[in-house]
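The complex appears here without one of its protein chains, the remainder shown in place.
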Amino acid sequence: MSFLSAGGGAPFPVLPARIRKVVSSLTLFYSCLAAFVTGGLLCVVAQLLIDLTRLTPARILVLYVCTGVFLGAVGLYEPLYRFAGCGVSVPLIGFGGTIARGVREAIHTQGLFGALTGGLTAAAAGTTAALVFGYLAAVFFRSGPKRLGKKR
Amino acid sequence: MSEPILLPHPVRIAARASAVGGDEYRGPLGPLFDFHDESDRFGADTWEKAEGELGRTVCNLLLARAGLSHRDVDLLFAGDLQNQCMASVCGLSGFGIPYFGLYGACSTFVEGILLASLALTATGNIRRVAVITTSHNCAAERQFRLPLEYGGQRPPTAQWTATAGGALLLDRGEGGVGVTALLAGRMVDSGLTDASNMGAAMAPAAADTLLRYFDATREDPAGYDAIVTGDLGSEGSGILSELLAARGLSLGARHIDCGMLLYDRTRQDAHAGASGCGCSAAVTAAHILPMMERGEMRRVLLMATGALMSPSGIQQGCPIVGIAPLARLEVSGI
Partner (left out) sequence: MDNRKAYRIYVERRAASSPVLKNCAAAFWVGGSICLAGQLLFALYRWLGMSPDMAGGAVTVTLIFSSALLTGLGVFDRIARYAGAGTLVPVTGFANAVVSPAVDTRSEGMLLGVGGKIFTIAGPVLLFGTLCGTVYGVVYYLAGLLL
């Protein structure tokens, strides 16, 4: 039932089946709540930066990725991930955290060379997916006219 | 030219035409435009070409309305917002009319009226001049802002480039609505660099032109039925009235802004209003001039406002320079 915990631990493997079921659905609920609240709060921080400081979205994304690398470097990303799961890994902080972890692991196996290979290797799935789907989208779709929103 | 040029003989606005896209058609002036295309594509496969087709459409409408062939038009002053005025080139090259490409950002329409009037006044053998300007929301987004499908929010001061085009045919005939005075705009650098608040960048130029006009002519704004600005939007219009009030000039309710007329401000979320050199052109051709022809307005000051800037200029911290050329329109006779 380890798939139910946010970061992938193994909760309560020795409990009887029925209780385990209750506990695991509670664990799922808890992990989802943690992801929702943490992810939501990270978005609110970015929204405040956009609205109050007029930082452009591109700068926010760079800020978040670099923050992720920094958190990974000082060892805060992993505990955050164990707590909030996708609440930190889905926001771009997770992209940075993945890069940091990839670099660290590559240095363990390859030495200094790992500083060059580790980051993009760890981020390969996301980057390649975005590139491939981006190209496919360009093949199958064309941009439609921008429409005025409805006044709310 | 810091003083207005009073034309010895009015330059007549002999014909007018306009065309818009879907959002503009759904606005309060929608039924007044001569042509609209719900898809905004005007039959073309790219947005830049669509704007060219929009220009070709208004030119064809203009010639049909005037009952003329392209050979009867001696000069064409045209412009748009694309690099190298490509929309005007793509759309209008086929007509074979001698061409001047203009760039005055959103002020191009009145810039064209000024130059056309000067050409008709200064020479004897130029009989008819066409002025055509267009803007296309999608082409402008791509050139000045972000890809169309990019998801982002805009601040409330931002303006929405209109998909619109307008055309006028000017000649030396008698009667009807005529251009009687001109005042070229000065480039006014007020030091702003925020491309999402262009109303504020253009308002000082608009104030400069109006103050120069009323200083020189010693006229009173009350002598006009309307003072029409191009696309100051809600933000720029507010600033203009505050700047003028500080100099003791009040326009009151006779100030109309084309950018605030084009969209329904209660239903359509166009932020501070419409912009683009097609906005003032289409609203003038479809709304302002017909009102004058019907006698509902007799004396009008038409002043388009432009924000002179480029994306790389903005990135390099160059200020957005405002400009506001002005033309006086009057119904002749009586």
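Going by the order they are written in, the chains are A and B; count residues from 1 in each one.
Note that in this section a residue touches a chain if its C-beta (ideal position, glycine included) is under 8 Å from a C-beta of that chain, and two chains touch if they have at least 3 such contacts.
Quick caveat: nothing in here was measured; it's all calculated off a predicted structure.
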Seminar exercise, completed: Not-displayed chain touches, in the whole complex, chains A, B
Seminar exercise, completed: Across the whole complex, the chain not displayed is touched by subunit A residues 2-4, 6-8, 28, 31-32, 35-44, 46-52, 57-58, 60-62, 64-66, 68-70, 72-73, 85-87, 89-92, 94-96, 99-100, 102-104, 106-107, 111-112, 114-116, 118-120, 123, 125-127, 129-131, 133-144, 146-147, 149
Exercise. In terms of residues, what is the contact footprint of the unshown chain on subunit B?
Worked result: 45-48, 142, 146-153, 155-157, 189-192, 197, 200, 204, 234-235, 238-239, 272, 319
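The rule we apply is simple: only the chains that are shown with their structure count from here on.
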Exercise. Between subunit A and subunit B, what is the separation of their C-alpha centroids in Å?
Worked result: 48
Problem set entry | Contact set on subunit A toward subunit B in their complex | 50, 54, 57, 143-152
Seminar exercise, completed: Listed in rising order, subunit B residues that touch subunit A in their complex are 21-23, 39-41, 47, 137-138, 141, 147-149, 152-153, 155, 160, 163, 194, 263, 265-270
